[in-house]
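Here the complex is missing a single protein chain, while all its other protein chains stay put.
Then we have subunit A:
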Amino acid sequence: MKYDDITEAIGNTPLVRIDPEVHGLRNIDLYAKLELLNPFGSVKDRAAWSMLRPMLGDAVRRGDTVVELSSGNTAKALALLAGMHGLPFRSVTNRMKIPEIKDLLLLLGAEIDELPGRSECLDPADTDDPLTRMYRTLQTSGEGYVHTDQYFNERNADAHFSGTGQEIVKDLDGRAPDYFVACVGTAGSSTGVARALRAHGADTTIVGLVAAKSDFIPGIRTIDEVHEVGLFDPGTYDAIETISADEAIDGLLTLVRRCGTLSGPTGGGAYQGAVRYLRTIDGSLTSRKSAVFIVCDRVESYLSYLRERRPALFGRPARANSLGSLSAGEIAGAPSVTVGASLEGCLVVDLRSSYAYQALHIDGSINIGEDVFETMLSAGLPFSRRQPVVLVCPVGEKSAAFAALLTRMGHPDARSLAGGIIAWRDAGAPLVRD
């Protein structure tokens, strides 16, 4: 297909049936609406373009900065759209917890403002939340900004009313699904799709999924926070259910490992939440039903989130010559040299960070940070066995471990500076800068 402009590629995403072998429902056909296949990678492409388009003319003429309160996908889509039109984009957030997404946004040229946290000593006169204050500055400053306002802007929901919702009906041969399940962030997608299905005369059961209060699933709100969303109307949903981060990850794994769908956590949550909900109904059904859930975005941005919660998924084989393989006895028995002994003829390796080394170090020492040094050792000794070596770290613990490792690797004269560079300093021995 040939396009003049990438925005033409937004929408018309596939609706893909999930293999019943995978979900196990007997009387329900379950479909995934693959919003991850939008050009910028998420369901928010539609909303971002729908909200920004009417503002573009004036914004471009004035050279305004596009501003949005977003921690992820909306920011990503807006950054790309703003960039296409030569406009700066700024994302204001207190929710951005995923390092990959931050880095990606910076790469796209976005500015990111993180709002301050709660104060430790309460100022009772200060009841404005940072977001409210942000809204107010945007409203009063007036100049130089356009604010897409995704939590309150009806054009967010409209994008899904005229797009996502209609597409689902068309792909189901003109019949609205019996069940629709979506995670709720700004409520834009679920509200818009629900309106489209109901406008079609269907009495689809709409299930909204939010995170439990103390949980965190990037992209969606918790059961309390959802009430802060202007587009959120409890009347839209037949049920609001909570989904845990654990369930979302289980669902994600099913989608990526069994369904060929590179879904992120909220797509996984929607799958898992849909199956959990539908399972309670499936057995008692007498006719065939259909259900649709949304896969909002892609998995690649969430590797650190997954690594933190399921380290076992990333299990790697142990490296050769690693510190972790040393016993306490080997470390305790590592050769050492005390402060004051001669270092004449020794190669002195300072294992601290390069900033610390540059600030002050032992004259004549070289700096190889411990991480780099450990990597080097996995391939073998980086210096000759005939070269005496003294290792230096802050208090003599890391250096003892490395001395033990070098000894095990067959180095006859690798010693640790006992007490480390702090003992060296405390003894009044000289430290230099170069």
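Throughout what follows, contacts are C-beta pairs under 8 Å (C-beta built on N, C-alpha and C of every residue); 3 or more make two chains touch, one makes a residue touch a chain; residues count from 1.
The definition used in the following text is that contacts and distances are computed from a predicted model.
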Name the omitted chain as UniProt records it, choosing among "Diaminopimelate decarboxylase", "ABC transporter permease subunit", "Succinate dehydrogenase iron-sulfur subunit" or "Respiratory nitrate reductase subunit gamma".
"Diaminopimelate decarboxylase"
With the missing chain put back, one of A:Met1, A:Cys121, A:Ala312 or A:Ala328 would touch it. Which one?
A:Cys121
Identify the residue among A:Arg53, A:His227 or A:Arg307 that touches the chain left out of the display.
A:His227
By the contact criterion defined above, which parts of subunit A meet the unshown chain? Give residue numbers in ascending order.
96, 102, 106, 111-122, 124, 126-132, 213-214, 223-224, 227-230, 232-233, 352-353, 355-356, 358-360, 394-395, 397, 421-422, 425, 433
